[in-house]
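Every protein chain except one is present and positioned as in the full complex.
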Amino acid sequence: MGSIMDYLYFPGCTLYTKAKNLDQTARNCSLLLGFELKELPNWTCCGATFPLATDNIMALLPPSRILARARQEGTTLTTLCAICFNVIKRTNRLIQNDGEKREKINNFIEMNYQGDLRVLHYLEILKQEIGFPQIKERVRKPLAGLKAAAYYGCMLLRPFDEMGFDDKERPTLFEEFLEAMGAEPVDFPYKIECCGSFQSVGSPEVATECGYKILGSAIKNGAEVVVSTCPMCTFNIDHKQSDIKQKYLDFKSIPVLYFTQLLGMAMGLDYQTLGFEQNFVDPLPLLKEKGFI
Amino acid sequence: MFYPLRLTIYDSRIMKKLGVFICHCGVNIAGTVDVKSVAGKVGSVGDVAHSTDYIYMCSEPGQQLIREAVREKGLEGVVVACCSPSMHENTFRKAVKSEGMNPYLCEIANIREQCSWVHQKEKEKATEKAEEIILATLEKVRENEKLEAISVSINRSVLVIGGGIAGMTAALDLAEGGYEVILLEKEQALGGHMTQLSRTFPDLHPALPDLLTKALEIEKHPGIDLHCYSEMEDVKGYVGNFELTIRKKATHVDWEKCNECGLCIRDCPVEYVSQFERGLGVRKAIDLLYPQSVPHKPVIHRSHCRYFIDGSCRRCEEVCPEKAIRFEQEDERIGKKVGAIVVATGFELYPRERLGEYGYGEIPDVIDGLALERMLSVDGPTKGRIIRPSDGKVPKEMVFIQCVASRDPDRYMPYCSRICCMYTAKQAKIYKEQVPDGQPYIFYMDIRSDGKGYEEFLQKTIEEKGLLYLRGRVSRVFQDDGKVRVLGVDTLTGRMVEVAADMVVLATAVVPSDGVKDLAAKLRATVDRHGFWTEAHIKLYPVESSTKGIYLAGCGQSPKDISDTVSQASATASKIQALLSTDKLLQDPLIAFVDENICSGCGICVEICPYEAREMDSQRGISVVHSALCQGCGACIAACPNFACELRNNSSIQTLRMLDTFVTAGARE
Amino acid sequence: MEAITEMNKMDATFLEEAKKRSGEDLSLCYQCLKCTAGCPTAPIMDIRPNNIIRMIQMGMKQEVLGSSAIWLCVSCETCGTRCPNKIDIGVLMDALREMAIDEGIHAKEKNIHLLHEAFIDSIRRGGRVHEATMLIDYKLRSKDFLTDLVPGMMLFMKGKIPLLPSLVKGRGEIKRIFERCKK
Partner (left out) sequence: MKENGKFIKRAMVIGGGIAGISASIDIGNAGYDVVLVEKLPSIGGRMLQLSETFPTLDCAQCTLTPKTVETGQHPHIKLLTYSEVDRVEGKAGNFTVKIRRKAAYVDWEKCTGCGLCQEKCPSKKPSEFDRGMGMGKAIYTLSPQAVPNKPVINPSNCRYFLEKKCRVCEKVCPVGAIDYEQQDRFVEERVGAIITAVGIDLIPKETFGEYGYGTIPDVIDGLAFERLNSASGPTTGAIRRPSDGKVPKEVVFIQCTGSRDPERYMPYCSRVCCMYTAKHARLYKHKVHDGQAYIFYMDIRSTGKGYEEFIQQGMEEEGILYLRGRVSRIFRDDGRVVVWGVDTLTGKKVEISADMVVLATAIIPQGGTKGLAQKLGINTDEYGFFTEAERKLRPVETNVEGIYLAGCAQGPKDIADAVAHANGAASKVQGLFAKH
């Protein structure tokens, strides 16, 4: 194994609560892959939506503060939650490119940050810094025969110009990752559609509808499991499956896993450390049936 | 029933060595007609020496088949069974000619338009019909004579009717090509409607300067004989040899003498509402068409001149330093000869009197697009300022309504006038530039900005000027409290909307100029039901009229913008240059002829001929055919009481034998 | 019957303000409906995204700012990704929400508004979002105790929502920032 690399890591609120399993598995996997997630000390919430209105400086401050703090600690910041990633990356880009805003923000947060941090999603670290072929070499238990549908959602991809994560309409990065795990990626049209986001609180019927379409499409295309990167999406398409079932009687549950859980499993981590108990739809029967655990 | 003597030889059929070539036209024919079986059956006819089929007879290998057969089998007549003769008759006649056969011994049997296309669901019957058509055509070919094309000498000058941008462009192109051009304009100066425009889309160039440059070029061009204030009175003749009578209307000013000092205009005491200014300005009884007009000479308008009304004034005559006023001048008629004619008669806007909508004509602040153009023109009645006609105030709320009488098939015109979307956007843009705090509203149906740079112009204008486009027609416009109220719907929100406007501009339909139908009758060319000139074929002959030698240019053919008009006018010039590039014109000899032994000289044919191609030979007491004028229509043949006329290669015998083929075939069933 | 919209009485400044605050050039809209066609929440919006732009152009301020639509947008950015004129309606909606708050216009979809407020307050208090308190806060504000109670309960049972908010050191700083921004 090569030298240990450190990446500054911003977990985000949900990863300490609802999505602990995402957080934990990511940390464990990185150790196996030869790098460490160094948690940003005293981080605060990212604000959860990238403030879009032009003069909404206030909402830009939490992510700016995070970025400025991170810059004092290092040069690359990584996140797992797609929403946090979206907010932080876009704020970073804004600070980089908009001198006027940069000055305003720095005045407010009483720091001096120029936007010179690299903001990478954990998946990007895996692809760009480690390399999928290299990861593939370290896979102990290939997830052979597992038909997995990669669900991107919105936040990783859009807005395309600012995120630059992958092709805006036909992304494949996530599938490449699944292939490296030895799984069989299932392409399905709804992989880039919205999960309903926070409307699951305000107008739960929207999120139910979105979830039904996304999962239904994945199932129709042969998926046995849906893989996600985002706690918000996971909430809507995993935890809300009871609502979906209530509304659509023909709906059959399907496990939704974080990509890091799959990664951990393939890397040979004990399944009991992968936090499956936090998954709403129990994936264990499927994983057992497939012989992975 | 009395038959002419010649028909008594009906049964003595001529036998020739004939060839039949059946085209599949891809699947156009072969998909319906069993071409192989037809070729086989026709091949068994006694004098058919060669019968074959091929996927595309018009292709090079197809023609090669024909050439080889003609050469090797020594064919004396050829029938090609394929599409309409208007498509490839020429192709195949050329092919047989290259092997030394007289081209008029080659005939087309149309088994596509007249058979396979119309009987797509009856394959067997279609196959039978195709066979009959070919057999009938064989009958025709058996009797066909060897003919030579008629050579007509041509006059290599051209008449252009209409001095707008289309006529000017065609005239200049032709003159540059070395041809003499007679340019006729009914108004007293060149330029047509373009002289009324302020600036033109999409680059907002002022309309007049470039136009005047062209007009001046025309005025001094040695190859162009310009006749303004003139109309065409009569046309005789045919392609290559038209004889014209031009009426030069009396201007009552000797243009040779006039030194353009303008004193007459200044001192003329009569002012009346100017048509040119669309009712927004006045002009004098003696005046130019517009200040910089080319030619820059005044005309006295008799209906307004006091001298002509009651003889009470001779002011212009008194002040003219050159003694150029000619009250006694009369219309003059001049005769000219040309080889081809361009009709560039242009357009009008839908007449106000017939548009009983939107308060147009009643509410002074409801004007049409051309009237706004006059307002926007620096030399116009308001010196370029937009003001309400009613009270001279600057309008703060301005409504533009598109598709007024266009795209309104049941009540007005079904077609799209093509230019309104763009000129309305242009006008709204200029309005916003002049009245930055004003609000333009544009009611539209579809935004049609399909020319080069138009979409970009429109988007930029909307972005910069904040035009509000409302998608939907206006239902009503009425006057209320000094405002013009406009009731409409915005279909995008589905809401009824009301605008209290200061002024309303209607983009009224583009219609053909007055008098086009009369002119069409004189020229024996056709116009469509709206009065637009019809082209011979929308794609193959788009600038040719239905009458040979008469060509089309500009909006008289259909609405178009300046750029398209100019391209088309040049295209017209190109076609004419090709026509006139030789001294002689070859015409099809498929015309009428007279059996001099039978003709009694009754003269019925002379009266009936629509082309004036028949005349009496008073010496011999018989009627003769003017070969260049005859179009082979057959009217005289039907009318002749003595069966003295026949059409070449379309004789009664041929027709009867062809009919016989069908009748016997029908009887067989 | 729907009232006739009198164009002259429309608030012409609304378009300018919305343009300024969103930074989006709303005049460019083709009304091609591509935004609505791809929008996940359009089916439940009272005014669909394309019509929001249209009504802004027509100056219908009260109706737009009072609509539920502006609170239903989840900023998924599908519209902006595909718009031929790159009008980002997500951005616009955010600006409209702000304008609505500034104007004190009460949203039809008040729950969402309240959720946003509860969320902001949660950050203000603890520096991080604490879902349980946030949800309770939201429930109190919305006086809606029934919906979502069941999943909420289940989340508690599964131990996903920690009962005590975690406190971070920077929270004083965050509070200060909020205070300053309020001014």
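Just so it is clear, A, B and C label the chains in written order, and each chain counts residues from 1 on its own.
The definition used in the following text is that a residue touches a chain if its C-beta (ideal position, glycine included) is under 8 Å from a C-beta of that chain, and two chains touch if they have at least 3 such contacts.
Here the structure is a predicted model, which is why all the values come from computation and not from measurement.
Although it is not drawn here, the omitted chain touches the following shown chains in the complete assembly: A, B, C. Which of B:19, B:103, B:164 or B:202 touches the hidden chain is settled by the complete complex: it is B:202.
Considering the full assembly, B:571 is the residue among B:550, B:571 or B:613 that touches the omitted chain.
When the omitted chain is restored, the residue from B:94, B:220 or B:314 that touches it is B:94.
For chain B, the residues in touch with the chain missing from this view are 25-28, 31, 55-56, 58-61, 63-64, 83, 87-88, 90-91, 94, 165, 169, 173, 176-178, 200, 202-203, 205, 210-211, 214, 407, 409, 414-416, 418, 446-456, 459, 494, 532, 537-540, 542-543, 557-559, 561-564, 566-575, 577-579, 581-582. Chain A residues in contact with the hidden partner, per the touch definition given at the top, are 167-170, 189, 217, 220. By the touch rule set out above, chain C reaches the unshown chain at residues 28, 30-39, 42-43, 48, 50-51, 78, 81-86.
As a working rule, only the chains that are shown with their structure count from here on.
Computed centre separation for the pair chain B/chain C is 61 angstrom, with centres defined by C-alpha atoms. Residue positions of chain A touching 2 or more other chains: there are none.
For chain C in complex with chain A, the touching residues are 20-23, 40-41, 43-44, 71-72, 74-78, 80-81, 88, 90-95, 97-98, 109, 111-112, 115, 119, 123, 127-131, 135, 138, 147-148, 151, 154-155, 158, 160-162, 166, 168-171, 173-174, 177-178, 180-181. Residue ranges of chain A in contact with chain C, taken from their complex: 13-14, 16-18, 20, 42-45, 47-58, 61-62, 65, 108-109, 154, 157-160, 168, 193-194, 196-199, 201-206, 209-210, 239-240, 242-243, 277-278, 280. Listed in rising order, the residues of chain C touching chain B in the complex are 2, 4-8, 12, 15, 25, 27-28, 31, 50-51, 54-55, 57-58, 85.
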